[in-house]
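Left out: one protein chain. Kept in place: all the others.
Showing subunit A:
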Amino acid sequence: MQSNNGYYGEFGGSYIPEILYSSQQQILHAFEEAKNDPAFIAELKDTWQNYSGRPTPLTFCKNLTDHFGGAQIYLKREDLNQSGAHKMNNVIGQALLVKRMGKKRVIAETGAGQHGVATALIAARLGLECTIYMGAKDVKRQYPNVFWMKQLGATVVPVAEGAQTLRDALDEALRDWSSSHEDSHYLIGTTCGCAPFPEMVAFFQSVIGEEVKEQSMAQFGQYPDRLYACVGGGSNACGLFLPFLEEKQVEMVGVEAGGKGLELGQHSIRLSNGLGQKGIAQGFATMFLQDENGQLQETHSIAAGLDYVGVSPIIAHLAQEGRIQMTYAMDDEVVEACSLLLKKEGIIPALESSHALAGAFKDAPNLPKESRIVINLSGRGDKDIFNVAKAMNDATFPEFLEDYMADYNSDNEGEA
């Protein structure tokens, strides 16, 4: 979606410290050139295909469809990307741009760690130095991803400021960029931040929706009736939705994290129920969760990747225009939806993506049998094994951990 000088309606823009002006302009021009350069696009497509495994399948879910007895349910399988999430689409695009700009280092923020791992993967492949900022709280709840980032050669910096989550990681990444902009690129993971990041990330993610267009025509001869995506920063939603914007008959539903309840601090709902208010922070204008004095507030979600205080200016605008309907799913509904997909279809979804499932499952029984819905399965759930085991009250998991620890310690003692 083309912005109006960096704006989408009243959202977006570029509100950055003066020190970043030149670097931001450089990215703006480099992206403008690159997206119109057939050689760049060819390299991008080649890397998507041969490194990340695109195109990802569009999977019909017969069992789920029968289970609900309503709409025919399809999943867009972004979980099958290299790295296990849609995040790869964007990092490949931006990393190729980094090479083009001649920079040697990338900085990234990460919440769940998916974007951090994706960035570390592509940095290893393209020989870029890589520093990942991650809230200290997220480091704890997503340690397996931290482990892999480190193994991939990235430096992981736990951010102990503020609430120690994605928002603080983003602040810290911006601070790093302020002092390292001459040789470093801020490889933002979602459709947020100053222009041109929202537009650029949406551009790289739009491969999702473009593929769904082709696949839906091939599989059932028309576009889907409804699309569902979870909305944290908004990149997987932008990726699925934007190619369908002009197809007015295609309805779009964004699902935010309802967390534990609707009190401030318990959820990450920015666009429903009047819970978010317009603000300008972290480089752009959007709907933020904030208090009446303009201080950004803490958020919660069982899915670290949705636990963010702001939201894409593109999604904020399309929601305001009514083009996208916004809804939310609570933590317990999300775990239920995750469990249902496991049992019915043999697919392990990320808890982030399980929000989209939960939103769609609520509607599916009430939709006509001939209608078709596509849910963006933005990531796979392997990374969530600890959190899902806890949420499902799995009795044997703690035993496994204890045994594992005993074994781990005795092996290490043996070596020492």
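Quick note on the criterion: a residue touches a chain if its C-beta (ideal position, glycine included) is under 8 Å from a C-beta of that chain, and two chains touch if they have at least 3 such contacts; residues count from 1.
Following the convention adopted for this analysis, contacts and distances are computed from a predicted model.
K.L.:
So which of "Sulfur compound chelating protein SoxZ", "RsbT antagonist protein RsbS", "Heme exporter protein B" or "Tryptophan synthase alpha chain" is the UniProt name of the chain that got left out?
P.N.:
"Tryptophan synthase alpha chain"
K.L.:
Pick from A:N4, A:N293, A:N393 or A:N412: which residue touches the chain that isn't shown?
P.N.:
A:N293
K.L.:
Write down which of A:L80, A:L174 or A:I208 is the residue touching the left-out chain.
P.N.:
Final answer for the missing-chain contact: A:L174.
K.L.:
I'm checking contacts with the chain that's been left out. Which of A:S22, A:Q151, A:Q249 or A:S410 qualifies?
P.N.:
Selected residue, touching the omitted chain: A:S22.
K.L.:
Please give every residue of subunit A in contact with the chain that is not shown.
P.N.:
On the subunit A side, contact with the omitted chain comes from 13-19, 21-22, 161-162, 167, 171, 174-175, 178-179, 181-182, 277, 279-283, 288, 290-297.
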